[in-house]
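What you see is the complex with one protein chain gone and the rest in place.
Chain nomenclature is as follows: A, B and C, assigned in order of appearance, with residue numbering initiated at 1 for each chain independently.
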Amino acid sequence: MQPFRYIRAHNAEHAATLLQQQDGRARILAGGTDLIVALREHRIEADLVIDVKGIPEVEELSFSPGEGLRIGAAAPCHRIYRHADVLHHYPGIIDAASLIGGIQIQGRASLGGNLCNASPAADSIPALIVHSAICEIALPQSRRRVPVEEFCVAPGKTVLGRGEFLASLHLPPPPPGFGAAYLRFIPRNEMDIAVVGVGASVQLDAERRHIRSARIALAAVAPTPLFVQEAGDALIGAEANEEAFARAAEIARAAARPISDMRGTAEFRRHLVGVLTQRALAKAVERANK
Amino acid sequence: MRHDVWIPPVHRDLTGGEERVQIEAVTIGEVVTALEQRFPGIAARLTHEGQLRPGIAVAVNGVVTPRGLRQRLDHASEIHFVPAMAGG
Amino acid sequence: MKSKVIVATTINGEELEFLCEPRQSLLEVLRDVLGLTGAKEGCNNGNCGACNVLLDGVLVNSCLVLGVEAEGRTVETVEGMASGGQLHPLQQKFLEHAALQCGICTPGFLLAAKSLLDHNPDPTEAEVRHWLAGNLCRCTGYDKIVRAVLDAADTV
Partner (left out) sequence: MTTTTTSYKVIGSRPLRPDGVDKVTGRAIYGADVRLPGMLYGKVLRSPHAHARIVSIDASAALTLRGVRAVITAQDLPAIGDKIADLGESVVNLRYASNNILAHDKVLYHGHAVAAVAADNVHIAEEALALIKVEYEVLPHVLDGKQAMSANAPILLDDLRTNELGKLGNAPTNVAEHIRHQRGDLDKGFAEADVIVERTFHTATVHQGYIEPQNATALWNEDDQVFVWCSTQGAFSVQEQLAELLQIPISRITVTPTEIGGGFGGKINVYLDPLAALLSRKAGHRPVKMTMTRAEVLTSTGPTSGSHIRVKMGARRDGTITAAQAELIYEAGAYPGSPVGAGCGVIFANYRLENLQIDGYDVVVNRPKASAYRAPGGTNAAFASETVVDELAEKLGIDPIEFRLRNAVREGDRRPDGPEYKRIGLIETLEAARSHPHYTAPLTGKHRGRGVAAGYWGNWGGKSSATATVNSDGTVNLIEGSTDIGGSRASIAMQLAETLGLPYEDIRPQVVGTASVGYNDVTGGSRTTFGTGWAVYEVGKKILAEMRQRAAEYWDVPVESVQVADGVFAHNGDQMSFRELAGKLDTPVTASASVHPQNYGPGFGVHIVDVEVDVETGKVEILRYTAAQDVGKAIHPSYVEGQLQGGAAQGIGWALNEEYVYDDKGRLVNASLLDYRMPTALDLPMIDTVLVEAPNPGHPYGVRGVGEVPIVPPAAAVANAIYRAAGVRMTELPMSPARIVAALATQSTNAA
């Protein structure tokens, strides 16, 4: 590993200022599960590593029925999936946070880190998309907000500019009749990168029969995690049944732009998008009914 | 003492297709010498510089012997030249 | 540029200071600086669990932690599991169940299992398997490891 300096940032503005001063030669350290490996394998370089874990808002995990959920960008998965309110209101986030790596990865890895790593296969991003998360980005003197589906722009690339870093994620409170799920396909039962991941959320009407709104997002089938708005929109007003799920799955399949690599062929991935979209929708509806 | 010597399939071109031959000998080395007399060229395939070729083992009555050509044959025996195998 | 920094931390209950470069992982520090070679390097990228330690009580891969991050925190390694001349029940059960063959993955499994029992004193077989899925063992097929953990849970 190349030599670098290490600084703990006092607050978000401090971190953003350091980033700006280093002109691209600084990296944010949250859980480190991607960063340290990337530095070790010379996939990225840095002169400075800025540890943001001591910053309260970046570690924050809080819920209020009016505001929804705030997840600090560095809050590790194990805190997220043990949080009672997250367990109760954000099932898709629970799904994703509890299958990133093994238990020991979940002890460190954060959703913010997963997002900033901008892997097309990131598990948390489809889940955040279907929960309509908003990214709060800190600059040295200001803040800006970006919907999570717009955050990644290419493999490993995000909307973050010079001197910007992701401070937290905001998830709106779930409406009544809401359910969500994230499913991924991997060859083993743990410890894999998604061959395909599918997040789905639905809001059912008061009778819990028809779908009022739905969101579907895919992982590992495009250069970035993919929000397939038209697949969710196609379900609006539909009865929540296998036929409707299959229709949405077909749209998701068509939207996928997978490539072939060591983890799967394009053909297999497209096939899996169909299978997993149906299963994720079924699970989201099941949860909405609870 | 006569022994039942089995010829490996890849050398049966030298024995005119014969699979088993009877050989009088007291050691494996003598077996090879006797085989060579009957089937010229076979000794060079089985041995090299006075030893069994690397990769070839000899089994006497089903047991591979580490003594190779020096193995004595105290009883009428069945002799096979087999590929040496390794384990992990 | 100063290449090394002083880090004050607590390891296996003992307060101490060490000197390391920021680029050194906690695993490197434990093994090369502090001589605590119980944590093993199997893959150095978080996929085998052989380097597991507890950081402030949380199970982590020490290859994915920088040594400097240990400042002000507590680290627990396999060397700290036995106390007062007594093996930890997990250590004892691993021996009784022959839950190790080559033993290289054992320290990582022990810490993972300890972390499991800290959270869930009475796990099911499925829960044990799920919790230990980040630890690879190539010798045992996991059968005896899972049994040892279940048995230790009954003992604790």
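Just so we're on the same page, a contact is a pair of C-beta atoms (placed from the backbone, for glycine too) under 8 Å apart; a residue touches a chain by one contact, two chains touch by 3 or more.
These numbers were taken from a predicted model, which means no experiment stands behind them.
Q: I'd like to know which visible chains would be in contact with the absent chain if the whole complex were considered.
A: So, spelled out: the chain left out of view touches A, B, C.
Q: Which of these touches the unseen chain: A:S64, A:S142, A:N189 or A:N241?
A: A:N189
Q: Would you write out the residues of subunit B that touch the absent chain, in ascending order?
A: Residues of subunit B in contact with the hidden chain: 6, 8-11, 19, 44-46, 53-56, 59, 61-66, 78, 80, 82-88.
Q: What is the set of subunit A residues that contact the non-displayed chain in the whole complex?
A: Looking at subunit A, the ones touching the missing chain are residues 1-3, 102, 185, 187-193, 195, 261-265, 268, 271-272, 275.
Q: Applying the definition given at the start, please give the residues of subunit C touching the unseen chain.
A: 21, 23, 31, 35-45, 47-48, 50, 77-79, 81-82, 87, 91, 94-98, 100-107, 110, 125, 128-130, 132-147
The rule is short, and it goes like this: only the chains that are shown with their structure count from here on.
Q: Return the distance between the CA-based centres of subunit B and subunit C, expressed in whole Å.
A: Whole-Å distance between the two chain centres: 56.
Q: When the C-alpha atoms of subunit A and subunit B are each averaged to a single point, how far apart are the two points in Å?
A: The answer is 69 Å.
Q: Suppose each chain is reduced to the average of its Cα coordinates; what separation in Å results between subunit A and subunit C?
A: Measuring from centre to centre gives 29 Å for this pair.
Q: Please list all residues of subunit B that touch 2 or more other chains.
A: Within subunit B, no residue touches at least two other chains.
Q: Counting only residues that touch at least two other chains, what does the list for subunit C look like?
A: none
Q: Help me check something: in the complex, which residues belonging to subunit A touch subunit C?
A: Interface residues on subunit A, with respect to subunit C: 1-6, 29, 31-33, 36-37, 39-41, 49, 51, 53, 76, 78, 101-105, 107-108, 189-191.
Q: Where on subunit C does subunit A make contact in their complex?
A: 1, 3, 5, 21-23, 25, 44-47, 49, 52, 55, 58-61, 63-66, 68-69, 112, 115-116, 130-131, 133-135
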